[in-house]
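With one protein chain held back, the other chains of the complex are shown just where they sit.
Now for subunit A:
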Amino acid sequence: MEEYPEELRTPPVPLVALVGIPDLHAAISLYLHRESPPLNTLALPDFAKVPMIGGKERKPADARMPPPLGILKADWLSKHRTRMPAVLAVLFDRDQVYGDPAQWMQVCTHLDNIKGVIRGRNLKLVVAIVQPTTQSEVNEDRLTALRKRAEVDSKSCIIFVTHEPSEMKRSMARLGSIMGELATAFYREEGRRVKLRIEKKTYSSLELSVRYNFKVAVYAEFRRDWVAALKFYETAYSLLQEVITNTTMELQPVERVVEMKAVAEQLHFKVSTLLLHSGKESEAVRWFREHVAWFKKMVGPPEGTFLHLAWFSKQFQVFAELLQNSLAITSQPAALAPGLSERELQPGFYYQAAAAYMVRRRRTFEAELATFEEFEDGNVIDVLAGSRSEVGPPVYVGQASRLLKRGNDNHSQSPTGSEYMRHAILMEKGFHHSHVAIELLTKAHEHFKIMEAGRTIYLLGSEMGREYFAAKDYSNAKRLFGHVAGMYRKEAWVALLASALAYLRECARQLGLLQDYVEYSLELSTLPSIEGFLFGPELGPHAHLQKEMVQEEVLELLQGSTQVLSNEGDLALNVTDLQPVALEIDLVSPLRAVVSACVAFHNQTVKPGKATSLTIALLTHLPLPITLHEVEVLFNQPSCNFILGRNRAVLTSEGSELLATDSSPSEQDVTRVSDFDLQLQPRKWKRITVEITAEESGKLECMAVVVRVGPHATIQCQVESPASREGIPLWMFESGLDILPMADGALAEFGQKVIRVEEPEALVDIVLEAPSPALVGEAFPVRVEIRPMGHHILSGDLEVYFAPSTSGTLIPNQSLSSMSTPSPVEAELLVPAVPASVDLVGDESYVKFTGLVEVPEVKVGESWSTVVLVRWRDSEAVTLMSTFVYQAAESGHPGYQYRLHKSVFIECEEALSVGHRYMAPFRRDALLLGGLEANQAGKVTAAALALKESSILVVTFKNTSSLPLRLSSVGIEEADENKCVVRLSGGQGPAKLIKLGTDHLTEVTDKEGEMSINQLMGGIIVGADEVFTQLFWVQPLVASKALPVGTIFAKWQRGHNSMPSEVALLGTVESVAKFSFNAVTTRVQLSSILVESPPLVVTLDCPPHAVLGTAFTISIRVQNLTSTLQEIFFAVFDTTSFIFSGAHTDTVSILPRSTYSLSYRLVPVTSGMQQLPQVRLTSSWYSASFQPSSVSSQLFVFPSAPNLNAIQTQLSPLEEA
């Protein structure tokens, strides 16, 4: 758009002229320019310059017009904008007008001259009398005379006051408004004049119609009548179309066609600008579309096609710029009119089209230039390229420059057709088509980038790349095509990708990039279905490519048998030992189609040193078969790498040399296997199965396959597992069956490129012996034995630990966190303390064990063992684990650490369950109020005992384990002798320790003497589920609510005489003897008791037996231990077994601290165990009644008197108590 002259680009502004008083011109010009609408000012310095603005003599409206030489005058527009004013303002000083007659005459002369000049042009005149002082003497006569002289009305004659700024401003406003008014009137009249000429049709040529309509439109534009202007421009445009249709464009000389199109361009530009300025984008677009469609066919003579394309490109570019400017002003996008697509409202679309025409212009011109240079004599000079004095600008729009030396009239000055064409071609030759096209594409790119039209951007990218290629800027072209190829690869647009690759290949060739050239060639030849495409005219001989030819060429290059010339032969691409080619194909590389490798082990695991089968499958999508020189397979364990050689039958002499010379010394140790057919057929898997042996344990993974295709050309290709193999993207969309890489279906489905090499077998046995079950509290011995079964152990480490206890009772709704943290094992590891060690754990002879033991050298045939002790705190089964890590003396795997695990499950049982209860003495009951209350309240409290009364404590020891236990001693340790005395039942001695055994009930007060295990070998055996009971007397000495009594303890040991069957299974007596168990003391704290002093104690006195018919006495003694009088009500329930005498019911009072004895005389009448009459006692004070239990009030009645002596001796101790 910048190429257009200023007068065309901007809307016309009325032009006015000033003459006289030059001092004021600058201020007035500035004011008029700022006026709205603005006025341009032509300031004439003095009256002598006035004739300058005078035009030529006008022809009358009905004068006959000859056919014109051109359509639009080239300088008409600029003339009206810069040289032909509409209004002339004449400024006179006040003194000149009102001054002396000489001055007045001067004024008159000036006016006459001016009138003479403007007469032909109908120019408007304004007279202004400048009044610089406050002196305001007005001579009306002189003023009238002046108006008359100047032939202006009073409105156009103004007084211009300058002495005061505000007045001057007002004067200027007046001047401006009158001049604007007159200018509008002038342009209207001028327009009307031209219109009259159109109406009168005094001419025959359509060209003049175009010109007149154009003029009318311009005059309308001068008066800012845009609607009228648009109408006349459109008329002019359609008249021009008529002009063109009336002529045969192909037969017209090029310059004529160019002229008509130049006029069309100017008219179209005006129409588009006006439409866009009035906010009618859609209409402008539609107008442009019609414009383009109409002129598309107007190519003109073939030799000027490139000029036509240049014109077209310019149309698009200019419209894009206009649209861009218009869209920049209007904020919201225009509403989409029906029939228009969104793209058409985007400047980018037009830039892109402009670029496309620019490209076509270049291509057409290149052909044209070739013909031109073929026939053109090089010595002919371009006359139109002469100096300014020789070549003048054209008179009419779009015409050629004039040769000034060839005469005076326009016709003779015009260059000839061949001169014109030569000039055009030579001018075009200097034009940088590609640069302009790239610039246009860049602009389009900017617009499409905003729209996020990704694919269009890539299209622009490839177009730019093509232009860079045409401009021989290969590195930029390569960069752009590299981007573009990525997109087309992703969306599998094969034809487009092929085009990009063809350019990339050429770029690489031109730049001498061997590796890139090979890669692009290989990728190009592996594309599916690209036959019959033209990849780009810029490529020249390489525009038509065949995959097969590309493959043959690149393979020959890789094999070193040929070379590729680049850069017009300056630089040759060839593969030598100095320039080797090593391609790497990873899993995302586009070159996967060249060679892709799939590897599967036939097994999932293998033992070290054992052979396993491995299948390598190779696939190529090259169109022709390819023969590989060798295939090297690389593993993560380099010792497994191997090379597959070619079949000797097909090995050429050249090939054998190659294999012999190529193995460098460093690769000598690589296994080489020959005799393989290494020819790959297109799209057919080549499967090779080999046996490989892994030496190291762990993971063996196939990493890559290196394929050698030439002496100095290798392709390294990352391998895939068949199970996780992905198809080659571009070929995935091709029809046809996908063949599995492996012949074996299972292998193809699940095959892996990784195999697990197992660890070498440890030839050592670990034996964990434990005489299960264990008992809580004892140090349970577990024997760990290490027996070499073929390995000579050099050194090793044994670790013993508990398996994390999952305890087998996982509650499903447990939270995950609690499940994951294993509960601590209720057992600990111990070892016997070293005797010298001082810091023993308490009084024990064990220390805690960390679990780690170093194992010394153990030879085959020998064994090593140790004993680990386990002590439980709670009866819970545990799993004891042992891990043995060792180094063997065997050769082959020096330093290899073998690892072995073993575990044993050990159950644990509680050994003893200790129970106890308190009993009142026989037939002696105390009223215990606290105990009654507790019972009534339903609370389970401590046992209640009477103060200073002896109660019986029954302690039971039950063997809850499945083993017999040897109970060596039991006893109670008193908590405080002064508060509560505990005595052994049957004896008066303290109950501290009772040694059990054959001589049971022997007291041992000496605490120190009983520690040795051997001493305790005595004692009594308590079998499984048997109960041992021991009685004690307890006599509390102080009243208390919670009186501690003491601790029951029992010393026990596992009974040896009957070992469980598991231990017996170990065989020998020796093995049983290996386990020795310590004695364990179980302690149970007696719960505190409630001690209170009873208010009443009831004792039943009764003989131990009776004889039928013999009378005896029972007495119920009630002791009142309180200091108050107690009333006791009693009642006797009769029985049939006895006849008795005494009161049945009564109430008695008992004095404080005294005893009341209620005696009955009884005569038994039935023999046998008989129920005595029961007496019910009720204390009204405490409202408590007492009735002895029926068991305690039974008596045996002999039929006749027994031998009492024997009974007496037996029972005497009881009576004493």
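Convention: contacts are C-beta pairs under 8 Å (C-beta built on N, C-alpha and C of every residue); 3 or more make two chains touch, one makes a residue touch a chain; residues count from 1.
One rule holds for everything that comes next: contacts and distances are computed from a predicted model.
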{"item": "Among \"GPI-c transferase complex\", \"Origin recognition complex subunit 3\", \"Trafficking protein particle complex subunit 2-like protein\" or \"NEDD8-activating enzyme E1 catalytic subunit\", the UniProt name of the subunit that does not appear here", "value": "\"Trafficking protein particle complex subunit 2-like protein\""}
{"item": "Contact with the hidden chain (one of A:349, A:420, A:468 or A:886)", "value": "A:349"}
{"item": "Residue among A:734, A:785, A:828 or A:857 touching the omitted chain", "value": "A:734"}
{"item": "Hidden-chain contact residue, picked from the options A:46, A:409 or A:491", "value": "A:491"}
{"item": "Subunit A residues that touch the omitted chain in the full complex", "value": "289, 292-293, 335-336, 339, 341-344, 349, 353, 356-357, 451, 453-456, 458-459, 462, 488, 491-496, 499, 529, 532-536, 732-735"}
